[in-house]
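Every protein chain but one is kept in place in this view of the complex.
Lettered A and B in written order, each chain numbered from 1.
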Amino acid sequence: MIAAVPMAHGLILAGCLFAIGLIGVLVRRDIIFVLASIEIMLNASGLAFVVAGSRWGQPDGQIMFIFILTMAATEVSVGLALALQLHGRLRTLDIDAASKMRG
Amino acid sequence: MLQLLWLVPALPFAGFVLLALSGRRLPDRWVPFIGVGSVGLSLLAAVLVATSFLAAPPPGYAYSQTLWTWMSVGSFTPGITLYLDALSLVMVVVVTFVGFFIHLYSAEFMAGGEGYGRFFAYMNLFVGSMLTLVLASNLLLLYLGWEGVGLCSYLLIGFWYQDSYNGYAARKAFVVTRVGDAALAIGLFLIFNSLGTLEIQDLMRRAAQQWAPGSALALSAAALLLVGALGKSAQLPLQTWLPDAMAGPTPVSALIHAATMVTAGVYLIARTNVLFALAPAVQLAVAVIGAVTLLLAGFSALTQWDIKRVLAYSTISQIGYMFLALGVGAWTAAIFHFMTHAFFKSLLFLAAGVVIMSLDEEHDMFKMGGLRRSLPLAFWTFLVGAASLSALPLVTAGGYSKESILYQAWAGQAGSPWLWAVGIAGAFLTGMYSFRMVFLTFFGEMKQQPSKKPSIDIGIPLVVLAALSIAGGYIDLPRTLGNLPILSSFLQNTLPPTVIAQPAIDTELVLGVIAGVVPLIGIYFAYLLFFQRRPAYADGPTRVARGGPLYRLWFAGWGFDWLYDRLIVRPFVWAARADKDDVIDSVYDGITRLNVVFNNLLSGTESGRVRWYAAGIALGAVVVIAIGVFA
Partner (left out) sequence: MEAVFYISGAIAVLSTIGVITRLNAVHALLYLVVSLIAVALVFYSLGAPFVAALEVIIYAGAIIVLFVFVIMLLNLGPQGSREERQWLSLKTWVGPAVLGVILIAELVYTFGLQPSHPAGVSVVEPQQVSIALFGPYVLGVEMASLLLLAGLVGAYHLGQRDDFRRPAQPEAEESKTGTRSDYLAHEGRALSSSTEKGAGSEIGPARLKGDEQ
């Protein structure tokens, strides 16, 4: 039932997922993909917490994951609302199109 | 009743705050109630404090009241502490008394003009600052009052700021006194650095223990304090601001000359007398500077046509007497003369103000004349003031105080016949220029009809101050005349007693007679030259001198302005011009330009593209992790 893998392996898995998510954020221009990539990154960091928590057999890592989950849910709902706005105003999902304010 | 002491400076400050906050919303008819009332209540508090102080002197003949600790840095904990002893008591009473009457006079004098409330706000702040200065128990608080006084003088000299000349005069007063203030500040640093305290009583005690008389530290500390005092008291070589300070309204001149500001230097030296006693060379310098100043200013006063400028030079000259007294160790005589001078000088200014006001802002004495009958109150009070200024013997207050100074300049601890001779020459000049004013203004043919008469509000201060200009002298009668030194013996509770080298009653008598007769001779000369205008005499000093180089030199105040203009102002302006393109600033400009370049560089990265920013963050993370991992 229990996989006693080295903690480093779990962390490396988290790091790989995170880096892939990062590449996705940097490469994709479609806001839907960008948001999905951000979800991947958040999920990866949550994974790192869970791995660390399980290494000590403590619940704290999972609690952090729950908080990250909450954050991700909020983020994606606001982000998708922004995507709707972007599409409604600029007729595109290209995130680079929304660069008028140079923010 | 001594606990009321804090009210004395607090009330004028409260008046200032009220007036400043209400601004123009306050109707003009309410302004005097606050402006004059605050100083009046302050006078009342001062009188109450004085009576209880005299009735039951506190232990050690000094009372100190700590209101709160100003700041606390290590061992440096200056408090907002008021310190009342004989010296500060005399100062406080004179300042509030004269200040109150000047305020009362101003209520009428300034009425109807623009900035009525502003004027009283400044005046109250002025009086409050001076009281802070006088009552301060440590030099830092004294410095606060000192700077407050400087600030108010700037504000009030430039009160009519629409005229650019007034602004110039205010700036000049501010800048010139700033020279002295800087020296005073350095003096404070020096004292704190070597004695570890700024509490005046402590530091004098420690200085007497730790510093050898004439040691370099004592000399430099005293010299720096002296320069500070010179700036504030308009003594050589920092006297040039005072004649130009006449640009302010007349009551301001009265306040600056009589109660506040210029006497601050005298007070500072008297207050720190131990430091000066430890530095005999500096004390001698005080005496010499006083003597030279009184003589030079006397000559300049003789040539001015502007009645207020005559009074300004006379103030410089009289403060010179006080410095002379301080220099020869006649501490009490200096304070005595300060007191009588406060009475008669404020009287003279206020009376001159009446003349100027009733002649529609005419300052030129040669365009006045014959006002004796049309302005009797102004004439009689001005006459009393002039008599007191020229030190008529027996009947005037100025006579007693000046006679006391002159006697001690001869016979005092550090006195010498030379200093006495200069003082006597100055007394001759004083009599001459004082009555020159009287004769030119009030006698002779009438050239201009007065357009308005002073009201009762103006009359009361004149009469009261005139009475004191006569009676103020009887508070301290010399040995030759009844020997009743009330003020001196009171002040000697605080100030060191005056040491007379060879106390001989007949010397004192002879010197007293000479000091009494010389002003009369001066007045007689003025009578001949300016009343009778006898050609035989007029050919002598006046006509030849008029327009002659000497006359012009005197008129221009010995050319100090010219000298400073050439020596300091022009080189400075030239340097400023030369540096117009900011040669020195190019380094800083370079920094600015570098910033602009980097800004352009960085604003190029501000594309508005989220992915671009994310790439920046990622790159930063990679670099930081790399540093963390591999370094």
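Please note the rule applied: a residue touches a chain if its C-beta (ideal position, glycine included) is under 8 Å from a C-beta of that chain, and two chains touch if they have at least 3 such contacts.
Just so it is clear, the model here is predicted, and its values are computed rather than measured.
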Chains in view that touch the one left out, judged over the entire complex: A, B
Per the touch definition above, residue among B:Ala216, B:Leu394 or B:Ala626 touching the missing chain: B:Ala626
Sites on chain B contacted by the missing partner chain, in the whole complex: 615, 618-619, 621-622, 625-626, 629
Residue ranges of chain A at the interface with the undisplayed chain: 1-13, 15-24, 26-30, 32-33, 35-37, 39-40, 43, 46-47, 50-55, 57-63, 65-67, 69-78, 80-85, 87-89, 91, 93-94
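To be clear about the criterion, only the chains that are shown with their structure count from here on.
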Separation of mean Cα positions, chain B and chain A [Å, integer]: 75
Residues of chain B that touch chain A when the two form their complex: 606-611, 614-615, 618
Chain A to chain B touching residues, read off their complex: 22, 25-26, 29, 34, 95-96, 98-103
